[in-house]
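See below for the structure under consideration.
A single protein chain has been omitted; all remaining protein chains appear in their positions.
Up next, chain A:
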């Protein structure tokens, strides 16, 4: 038997052992645990603001850690930092490459980042001395498009790419600290844990992976989806993973027991999930779909309890502010909307 064949057999055996190990810890289901819990009553959120200004499809948005500012990226070649209360544009940053697919706001509020078909992650300093917003660093070494980026701090950022890897970068030196390889398909999105010690990635190999930021190891591979995992996010307490897929479903996975807990699906929903965000308590899951809507799910009972309908094209991104007071949606119709 060749070495490759031996390794393949070993890998298959290990995967089977993981399945057996998981079964050993599955002594209850989420459905059983909430059998006596009532579904939440209908959730109706209204559009409070519409942020107008982009001239083309919006691909990404991210709330700042302060409670009312957010950044959005559009293929009109602009990154816009918004004051969502006044709807004013705090910054309108022209990009070198208009094929942007992601943007991120640093927790400090000092930096924003973006990237896309240029395969690079560009970091911008919002608090430069002369007031002009300039490119601070260009992080280039991915061999595929940049699908997502998220700051760990002002000095570190994690990127996910169509080259199937994620990278932890040192922003100061512009170099790669750690390469996270293992996905067998394009990495589509990532999320950083509330304690900043780990991150999760969703990919076109239909899986999500959980990684330790410091030692570079993958601790969990979560399967179950039947198509690309486009959207991913940590459950607010850091112990769960929410995923959204082209298979028209979202799933909740539990990291501590290494189980798939529940699937959010409905026979009437047949289009892909593009984005997702949990509410503050995690009781609600807001998910954006290709059919221009956002569905609000009772996360415990897996029933739809609301819809946000207002965009005239695909909802490409969604985020809930850090105090849970508002949800922002971005769409291919070029508008962002604030809902609560």
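Here is the rule we use: a contact is a pair of C-beta atoms (placed from the backbone, for glycine too) under 8 Å apart; a residue touches a chain by one contact, two chains touch by 3 or more; residues count from 1.
Just so we're on the same page, contacts and distances are computed from a predicted model.
Choosing from "Auxin-responsive protein", "Septin", "Guanine nucleotide-binding protein subunit gamma" or "Leucine-rich repeat-containing protein 49 isoform X3", the protein name stored in UniProt for the chain missing from the display reads "Guanine nucleotide-binding protein subunit gamma".
Which of A:299, A:317 or A:336 touches the hidden chain is settled by the complete complex: it is A:299. Of the candidate positions A:29, A:88, A:155 or A:173, contact with the hidden chain is made by A:29. In the full complex, chain A touches the omitted chain through residues 3-4, 7-8, 10-11, 14-15, 17-18, 21-22, 24-30, 33-34, 37, 40, 43, 45, 48-49, 68, 84-85, 164, 181-182, 184-185, 204-205, 217-221, 235-237, 239-240, 254, 256-259, 261, 279-284, 299-300, 323-327, 338, 340.
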